[in-house]
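Encoded as structure tokens, here's the structure I'll be asking about.
Missing here is one protein chain; the remaining ones are kept as they sit in the complex.
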């Protein structure tokens, strides 16, 4: 393909209530639709260090509860290993959970849509136990 | 550099036989060569939630066996922690292993080749214990 590539930049804001998964698939897909890009690249970046972006199964909510249980066991709140506790006993675990997952994603755009698999959803995974306002930057590129 | 940027989109299909590493370096490098891009960006996205893309050492196969052993211990099949077991006792571990690694990669293109380090290979890491057909989307951009 050869043509005039163009780009656009967007911001999403999400208020999380607690440690939870917040689905972003629809909001990101809407930006792609509005851009009218047929082929391209969608980059999603989360501007925080204690929440993640995760592409995971969007069918059975039990999967996300199991994720929560696994990570709570792997990186327990209040672990005496951690010395950085001034911001709460869930803060350092939230940083580690973020490092073990991701804060940016790159998804091709094909036929005017995100090239996600059938079962793939995009989630913002809040790792802090209290409500936070989270900012997500979306960069779209293509033609 | 300034010129006319162009992009292209490609799909690779891989049939895995079992929990294993399947090297993709050659297939992705071939797409880059065929595109004749000299400078650019290669994005690789795996359309699944129970297999990963991993850039890792391509020299000693022992490294990949050690990876398998480490992840089998970290996220054991049949762990009673997991409630989502309807699709098999390796399904939820496969999701967690995927979350702990990645499903998309972004690799610059320099001098007409993927800017991988000497020891870096691109692998599709199948986390399910049975054969699956896996789809990979490759987006190339550059000039």
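Order as written gives the chain letters A and B; numbering starts at 1 within each chain.
Quick note on the criterion: a contact is a pair of C-beta atoms (placed from the backbone, for glycine too) under 8 Å apart; a residue touches a chain by one contact, two chains touch by 3 or more.
Please read these numbers as outputs of a predicted model, since none were measured by experiment.
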| item | value |
| --- | --- |
| Listed residues A:24, A:54 or A:75, member touching the removed chain | A:75 |
| Residue among A:24, A:96 or A:122 touching the omitted chain | A:96 |
| Option from A:25, A:38 or A:104 whose C-beta touches the chain left out | A:104 |
| On subunit B, residues whose C-beta touches the chain left out of the figure | 1-3, 5, 39-41, 54-57, 60, 62-63, 65-67, 69-70, 73-74, 100-102, 105-108, 110, 115-120, 141-143 |
| Footprint left on subunit A by the chain that the document does not show | 4-9, 41, 43, 45-49, 74-75, 81-84, 86, 92, 95-96, 98-100, 102-106, 135, 137-139, 141 |
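The rule we apply is simple: only the chains that are shown with their structure count from here on.
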| item | value |
| --- | --- |
| Rounded Å distance, subunit A centre to subunit B centre (Cα mean) | 19 |
